[in-house]
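Complex shown without one protein chain; remaining protein chains in place.
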Amino acid sequence: MGRTGNLKDKLLPLKEAVGLVSDGSSIVCPSFGYEKVAFAFIRELIRQGKKDLYLYGSGMNVDADMLIGAGCISAAEIGHIGFENIGLAPCFRRAAESGKMKVEDYSNFIMTMRFFAGGMGIPFMPIRTGMGSDVIAYANPDHVIEMDSPFTGEKILAVKAVHPDFAILHVQRVDTEGNVSIEGPKYDNVEKAKSAKCLIVTCEEIVEPEFVQSQPEKTILPGFLVDHVAVVPFGAHPYACYGYYDYDWEHIETYAQQAKTLEGFQSYLDEFIYSTEDETDYQEKLGLQKILGLRSNASLGYSTYYEAIA
Amino acid sequence: MGRTGNLKDKLLPLKEAVGLVSDGSSIVCPSFGYEKVAFAFIRELIRQGKKDLYLYGSGMNVDADMLIGAGCISAAEIGHIGFENIGLAPCFRRAAESGKMKVEDYSNFIMTMRFFAGGMGIPFMPIRTGMGSDVIAYANPDHVIEMDSPFTGEKILAVKAVHPDFAILHVQRVDTEGNVSIEGPKYDNVEKAKSAKCLIVTCEEIVEPEFVQSQPEKTILPGFLVDHVAVVPFGAHPYACYGYYDYDWEHIETYAQQAKTLEGFQSYLDEFIYSTEDETDYQEKLGLQKILGLRSNASLGYSTYYEAIA
Amino acid sequence: MIEPTYSAYEMMAVVGARELNDGEVAFIGTGLPMLAAQMALYTHAPRLVIIYESGYVGCHNIHTARLVGDIRFMKGLTMLSSMVDVLGFLQTGVIDVGFLGGAQVDQFGNINATVVGPYEKPLVRLPGGGGANEIASCAKRTIITMNHDTRRFPKKVDYITSPGYLDGSPDARKKAGLIGDGPDKVITDLAVLDFDEKTHRMRIESLHPGITVEDVQSRTGFELVVPRRVEETAPPTEEELRILREAVDPTGFYIKRRAERKAVRAGV
Partner (left out) sequence: MIEPTYSAYEMMAVVGARELNDGEVAFIGTGLPMLAAQMALYTHAPRLVIIYESGYVGCHNIHTARLVGDIRFMKGLTMLSSMVDVLGFLQTGVIDVGFLGGAQVDQFGNINATVVGPYEKPLVRLPGGGGANEIASCAKRTIITMNHDTRRFPKKVDYITSPGYLDGSPDARKKAGLIGDGPDKVITDLAVLDFDEKTHRMRIESLHPGITVEDVQSRTGFELVVPRRVEETAPPTEEELRILREAVDPTGFYIKRRAERKAVRAGV
């Protein structure tokens, strides 16, 4: 019976949900735009010392860098890992430059369409990009190849469907039937969520079905595609959750600065992850005023914290 | 510069917009669910006596039947032409049974994905349906064939992109920059609209950009994909326009009854199309009380006309 | 025999509803399946997830819908999606049950909704399959509903619009590349039928009250498998009929129209 069933059978504490991810699993944590990322889940993956995870993603940022630095990731297929308008991803740099981590480089669209194919139940997608560049020259031919189109004979790129063991998605709201309702941008979150064998959703809050039904165009995933749900308010920090809170740019810059050295990175982990038992601890460390400062303005969906301090 | 440019350069009276469709053109008029169909455009195609049009569609109903009966269509690639819960499409029957009209039968999904491929700029889409059935046995091999997937070798159906000369879409609202904003179901309207070489949009009304920007998730097409716009209030009748008016089931049943004979169909056309000069005339023929009766209830998006008369 | 207080159409709707289990994800075709699905939601299966190919997911409409794309589904809707998305769900194998009508069904559960007679020169041009091919190809199981007469139950359909067990051979569906398990039940105005596990031939499961094996066989264009024991289909309860008539179809759009049509046919 698919993955219907009562929400109460799907609800798990964050630690138990993270516990489902065994070492060696493949994962995707939809992340784009420093927003709606299951960062609390990522922190708990690090706390639990997960190893040899295989990371799939398109555009990734601090989320991926932190997992890589903490030693959770052994290989990845990616579109991008970097800190937009801040700089390179230091842990990713160290891991890739030392050869400790195996990387297959594609583009965001190649990855997005590989997730799309996975979520649509088809073995591959034909696309028009990637050709001519070194993306195809260095591609794993088991994942991305050029082909001649049927009908027209045109050269096209065939990109293979991916089916990660786990997708972990953060959203604003899940209703009591497990339906997933969001505000703001979608990026390629839906395609990633649908591609996985097991979908875990972390959310700011649980809402009544009537609320979801009052704006059905904001439902991005029906409950029958959701395996597990963990309620994790403020779970996207230091990223944003549109309509709830903004990204914590200062925190992100602190991370970017500290991660430049192994010691600095270790001290970041010690302070914010290893020395915190759980998200409650983590939030206490950030402090009430920080959290209040990041609250979204009702008319904007984000805060004007940065304008105020400028 | 794509199809940007001021809306005033795209705005055309309905008759002129229809005049762009020359005999022999291929067209798609997104239609599903007796709702948001450019029926006023269809009536004007009939008034102007268009010939040899090549019809693409997935699920079609009275719209297609009327065009076929009026002699506008010489061939079609379809998923379905019938009157759900009323019966067969009489004009389509006569044209197909007599061999006057050439038909390629696919399924709705095959057609939807052919439009999707067209709108995504890729030459074909791989899908998992159609196989085993006579859909593939009788398919035109230039349009739909089985293929072996790259990577996995699995058998899959390859369906070729379509690019109709014209897509004609009816929506609730277009803003003064040509952006298309809707309420209610989307069906495969967006895929169809994007697949065409020329996109003509008919709408209930023109709105300010600020209105569209207040609910950007309801924008289905950016202005730069729209070639021409005609303002045609009540332009979907006898179909519905969610949030504005309901379908006119009585009218649809009258049509279904009359169209059963050639004479009856001719008298329908005479009464509602040939004897009306334009949509104003047509609306006057329907009468004010009918139009008021079909007005959508604010809390439902449709009318309770049928419950009231039951 | 006591005159039943319900029509054959009502019987089919009620029996159809019972085949849908609470909590299942059901992809519903047009016609009687729509009525049966809403009936299930209003009775034993309040958590049935009803999907229509128009892009509606999780329907809880309060007024009777007349077509699968009806805007009446917008009220109480869980997810407003698109055809690409919901027909895509089918391809991933997550749909528990599909429910379809059609014009003909053959001994292996193949459905025809395209043509009567030769494809190139049809005697009757039918609408075509719409999304039924996808539902029959991919749903874990499929329920079919049709009025029972020899014309509608030929040994071999004139055109396979929606695949059943194809030629009936053990791996026919798998070899064709289909992911769903195929037809499960056929609900008619005479009986409920299923399919022999090995031969995939249509088999009588239960007979509606007052109907005999001979009645069914004489109105079927091929030899049915008749198990040793044939149950009687439980007739609609008063409560079921009340819900069907007062809540699911209070304007009688489906129920009365069918009755009227039948009367017209009988009169002619």
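Observations on the model:
Note that the chains are named A, B and C in the order they appear, and that numbering of residues resets to 1 at the start of each chain.
In this text, a contact is a pair of C-beta atoms (placed from the backbone, for glycine too) under 8 Å apart; a residue touches a chain by one contact, two chains touch by 3 or more.
Everything quoted here is computed from the prediction, not taken from an experiment.
Seen in the complete assembly, the chain not on display touches A, B.
Listed residues A:151, A:268 or A:302: the one in touch with the omitted chain is A:302.
The chain that is not drawn here is touched, among residues A:93, A:143 or A:251, by A:93. When the whole complex is considered, the residue among A:35, A:248 or A:279 that touches the unshown chain is A:35.
From the set A:133, A:261 or A:280, the residue in touch with the chain omitted from the display is A:133, counting the whole complex. Mapped onto subunit A, the interface with the missing chain covers residues 32-35, 58-59, 78-82, 84-85, 88-89, 92-93, 96-97, 99, 103, 105, 107-110, 112-113, 116, 127-135, 137-138, 146, 154-157, 184-188, 190-191, 240, 242, 246, 249, 300-302, 304, 306-307, 310.
With the whole complex as reference, residues 1-5, 119-122, 177, 179, 194, 209, 212-213, 216-217, 219-225 of subunit B touch the missing chain.
What we mean here is this: only the chains that are shown with their structure count from here on.
Comparing each chain's Cα centroid with the centroid of every protein Cα atom identifies chain B as the most central. Centroid analysis (C-alpha atoms only) places A farthest from subunit C.
Chain pair with the highest count of contacting C-beta pairs: B-C.
If you average the CA atoms of subunit A and of subunit C, the two centres end up 41 Å from each other.
Of all residues in subunit B, those that touch two or more other chains are 127-128, 154, 156.
Shared interface positions of subunit C, i.e. residues touching 2 or more other chains, are given as 74, 80-81, 90-91, 179.
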